[in-house]
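Of the protein chains in this complex, one is absent; all others appear in place.
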Amino acid sequence: MAETGAATLVAAGERRGAHEGFGRRVARRFAQHRLALAGLLVIVALFLASALAPVLAPYDPNRVNPLERHQAPFSPSHLLGTDEVGRDVLSRLLYAGRVSLTVGFAAMIVTIVVGSLVGVVAAYYGGLVDTILMRLADVFLSFPTIYLLLVLAAFVRPSVLSITLIVGATAWMEVARIVRAQFLSIKAQDFVTAARALGASAPRIMLRELLPNGMAPIIVAATLNVANAILAESYISFLGYGIQPPQASWGIMLNNAQDFFTRAPWLAILPGVAITLAVLSFNFVGDGLRDALDPHQRRR
Amino acid sequence: MGRDRQVNALTDVLLGSEMTRRDAMKRAAALGLGAMALAGLPGGLLRSSAVGAQEGGELIVGSSQEAVNFNPVLYANTGIETLPEVLMFDSLMKLTPDGTYVANLAAEVPTAENGGVSGDGLTWTFKLRNDVKWHDGQPFTSRDVQFTWETIMNPSVAVRSRTGHDKVASVETPDEYTVVMKLKEPFAPFQTLWTSGVTGVIPAHILEQAADINTAPFNTAAPVGTGPFKFVEHVGGDHLTVERNPAYHGGPAKLERIIVKLVPEVPVLFSQFKTGEIDVVDYQGIQADRFEEAEGLADRVVVRKPSNFVEFIYFNNSLPQFQDKRVKQALYHATDTQTIIDTIYYGLENPTLTYLPPTHWAYNAEVKTYPYDLERAKALLDEAGFVPGDGGVREKDGVRLAFTMSTSAGNQLRESAQLILQQAYKDIGVEMTIDNRPASTLWTEDVPAGKFDTLMVAWDNAIQSDPDPTSRLHSSMIPVETGSGANYVQFKNAEADRLMEEGVRETDQAKRAEIYRQLQALLAEELPWAPIFNNVDKFGHKASLQGYRANPYLATNFDNAAEWTLTEE
Partner (left out) sequence: MNLEFLVRRLIQMIPLLIAISILGFSMMHLAPGGPLALYTLNPSVTAEDVARIEELWGLNEPLPVQYLTWASNMFTGDFGNSFRGGAEVRHLIVERIPATVELMGASYAIAILLGFAIGALGALRQYSIFDYLATTGALVTLSIPTFWFGLMVIFVFAEQLGWIPSGGYQSLGRGGGGLIDRLHHLVAPASVLGLVLTAQWSRYFRSSILDVTGQDYVRTAHAKGLRRGTVLRRHVLRNAILPIIALAGVQLPAVFSGALVAESVFGWAGMGRLFLDALTYRDYPVLMALLMITAFLVVIGNLLADIALGIADPKIRTG
C-alpha cells in the first residue's frame, strides 16, 4: 500500500530558485494549513512521549505479571490496561513508539539518500546508465510493495536495522524520479553550463548547485515517506516478519493482539490508533508543506 | 501440587504390585480413564451413542491449520494431517484411549499367545481381514501392506521418516490375507508403528501406477483409503469435505458428511464455535485464555486431553556447569512448575514427573521428586562445591553457574515462564540469561549443532505414543557426535542405554512398562532434562454430538468418528 500513498501525489514541481522571504512565506502558508499544524503538534507530542518513555512509562515495558493479565484500560494500576502476560500497555506503547518512529525516520533517510543518488547519477550520466537505473526503478515500482517487503523480511534476520533497510530499499523509486526530473530541468540551465565551462567537476556541480535547488519537492517526499515507512513497518510486523521480541513496535503489538482481539480489544485498538495518528500527522504535514512550497498554489 | 499427589496415589494403587499382562491392560485402562477424569473430562467418556441419536447429519470441524497432503506416508507431519488420515485411512491396528491395541485391518492383534509374534520377537505375522475394500471398490490385500512398507523404504520417495520401519528386514505376503514382517532386531515400538494415525496403509493398485509417487494426484486431490470416510473435495485454504463410506468394514459411519473448515485466525475460530458456525474445535483446540468462557457456554462440551507432548527444560549436558547432577537437581528444586502452570498456563496443563504424560501406560509416578524449595536448592549447590562469587553468582574451579535459556522468540507464555525461572535461579545464586531466537533457525540449525545452554521446549517421542525415547536419549543419537539422532541434551549413560535397548526388544507390554518405569526413575535422578508439565489439548464440541472422546495417543480425536452421532437439536 505504501506505493500508493500520498508520495505519488507529489508533482515534480517546477524549479524555483531560493529568493528572499521564501522561508518566511512558506512558514506562513504552512501555518494557514490548520490540519498540517495539528499534525506537526501531534508529531512533536509523539516524539516527546517516545523520547521521554523512560520517564513517562509507569512500568518496565517488558515486565510480565501473569497475575495481572488482560486488565481492561482504566484499571486501578494500569491506565491503558495490560496484555496477555500482564505487561503494562501504556509503557509498551511509549517504548514501541520509539521503535516505530525510529524505523519511520531512518527508512526515510535511506529512501532519500538512495533515491537522490540514483536520480542524480541517472540524470547526470544519462544514456545507458539512465536507462538501466530507471528500468530498475520500474521493476521495483511494478511490484506489489507488500509482496516485496514480505519476501525481503522473511529471508533476513529481523532487527530494527534490517527492517529499516528493507523499508528504505522498497521506497526509493519515487524520490529517484523526482530528483532525476529536477536535475534534468536544471541541467539545461545557464548557470550549470557556466559552472561547467569554468571547469567545475561533476560531484562539485551536483552538490553545490543542483541539490539545494531541488530541495522543495524532496522535503515533501521525505515527510510523506516517513508516513509510508511507519505503515510499511506495521504491515511487516503484523504479518509476522517484524522485529523480534522483546523489542516491540506498534505493529508488533498489533500482531500480538491479533490472537486476543475479541477478548481484549484494547490491545488491538490502542496501537492501531497510535499508528494511524502518526501516519496521518505526517501525511497532513506533507500536504501542508506541498501547498506551502508549491509554486502553482503560490500564484493564486 | 494437589493434582500431583492425586496422580501419585492413583498410580500407587494401580501399579504397586506385580501384575499379569491382562491385569496390566485393565489397570492401564483404569489409569488412563482415571487420570483423564481427573483432568476434567466429561463423565460419559466412552458412551458411543445416546437416546435420540439419529443417523446422518453433517459435522463441521474448525481448525486453524490446514492439511494439504492426504497420503499418510508422505505428509510432512505438521500434526493436523492426522485428522484426515484417521478419517480416510486405516492401519493394521488402533491404539484406543485406554492404551490397548485393537485389530483394524488386521483380523487380530498379533501376540506371543496367538502365535502372531515369534518367541524371539523377530517375526510378526498379521492375519488380515478379507472383507475390506478400498474406496474405489478394489479389495484390500496383503500386497497393500507390503507396498506401504516398500514405499516408506523407497529411496526415491520423500517420506518424512523411516523410524521403526528401518528395523524391518523383510515384509512377505504368503497369501492375500497374511503379512509376515521380519525384524532385523527385536523392536517393540513396532506395534505402535502400525496403528491408525502413525502408519496408514496406502493402496498398491493405484500408487504402483503413479509416475512419481511424490507428486501423484492421489496425495492431494484424489486420496483413496479404506477408512470410514471417503474424500469428496479439498478447496485449498478453505475446507476439506469427506463423506460416509457405506462399505466400511467396521460398519458404515453414522454421520453422513464431515467438513473440516480452515479458520486461520484463532479468535475467529473461537467466535465461530460460539456462534455455532462450527460444531467441533479439534486439533489445536481452544485458546487457554478462552477455556473458562468455553466451559460456560450452553450446549457446548469442552474436553481436556493430555497430549503426547511434555514441556521441558533441556540442559546441554556437555557444558561444564552441568557436569554435577546436583546442579541440575538444585535448578529443578528452584523450578516452581505448579506456579508456572497456574499463573501462566491458566492451570490447564498437567503436572508430570517424567517425559511421559501421567496418563501414559508406562508412566512412573514414583520417581524422585523435586518440590519447589529454594533452601534445598542452595544446600545442593553448597554440597556440590559451588560457592557465591562475583555478583552473587556461584562458582567452582572457575566454572560460573551462568547460562542462557533459549526458546522460539515471540512465545510470550514461555517468556513469562523464563522470567519466573530467572528470578528463582538468581535467588539461589545462578545467573540465567534469556536468549530467545527466531524459530526458523533455533530448532533447525542451532539446537542440532549443540549451540545452546538450556532450552525451553515441548517434545514428544519418535513414534508418538510409544514410550521409547531412544532417539532423544541414547548415547548413539547425539547429532554433534554422530550426525544423527535427536539427543540434543547430549546425555550419555550406560545404564539408560541398556534400558532403552532392552525396552525396544521386549514385546510384552507389561514388562516393557516396567523397563520404562526404571528408565524414568533413573532420569529423575540424573536429570538430562527437567520436565515442567504435560501439554493438555483443549477441545470443544456441540452437546448434540455424541461419541466424541479424547484419545491421548493421537493429535486428533477423530479416530472413532465412525461412531459419532448428532442428536436432534
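A few comments on the model shown:
For clarity, chains are labelled A and B in written order, and residue numbers in each chain start from 1.
Here, a residue touches a chain if its C-beta (ideal position, glycine included) is under 8 Å from a C-beta of that chain, and two chains touch if they have at least 3 such contacts.
Note that the structure is a prediction, hence the values are computed from the model and not measured.
In the full complex, the chain left out of view touches A, B.
In the complete complex, the hidden chain is touched by one of B:K230, B:H249, B:R394 or B:R472, namely B:R472. Looking at B:S161, B:Q323 or B:T369, the residue that reaches the missing chain in the full complex is B:S161. Taking the complete complex into account, B:W459 is the one of B:Y101, B:F187, B:W459 or B:F491 that touches the chain left out. Considering the complete assembly, chain A touches the hidden chain via residues 1, 3-6, 9, 35, 135, 138-139, 141-147, 150-152, 154-157, 227, 231, 234-235, 238-241, 251, 254, 258, 261-262, 265, 268-269, 272, 275-276, 279-280, 283-284, 287.
Contacts to the hidden chain, counted on chain B, fall at residues 58, 60, 66, 68-69, 74-78, 155-164, 214-216, 219-221, 235-239, 257, 259, 261-265, 268, 271-272, 275, 277, 438, 440-441, 443-445, 448, 459-464, 471-472, 479, 483-486.
Rule of thumb we're sticking to: only the chains that are shown with their structure count from here on.
Here the spacing of chain A and chain B, counted between their Cα centres, is 48 Å.
Partner chain A is touched in their complex by these residues of chain B: 265-268, 270-271, 287, 289-290, 293, 343-344, 409-410, 412-413, 415-416, 419, 436, 438, 441. Chain contact summary for the complex, chain A toward chain B: residues 64, 66-67, 70, 84-86, 157-158, 244-246, 256, 258-263.
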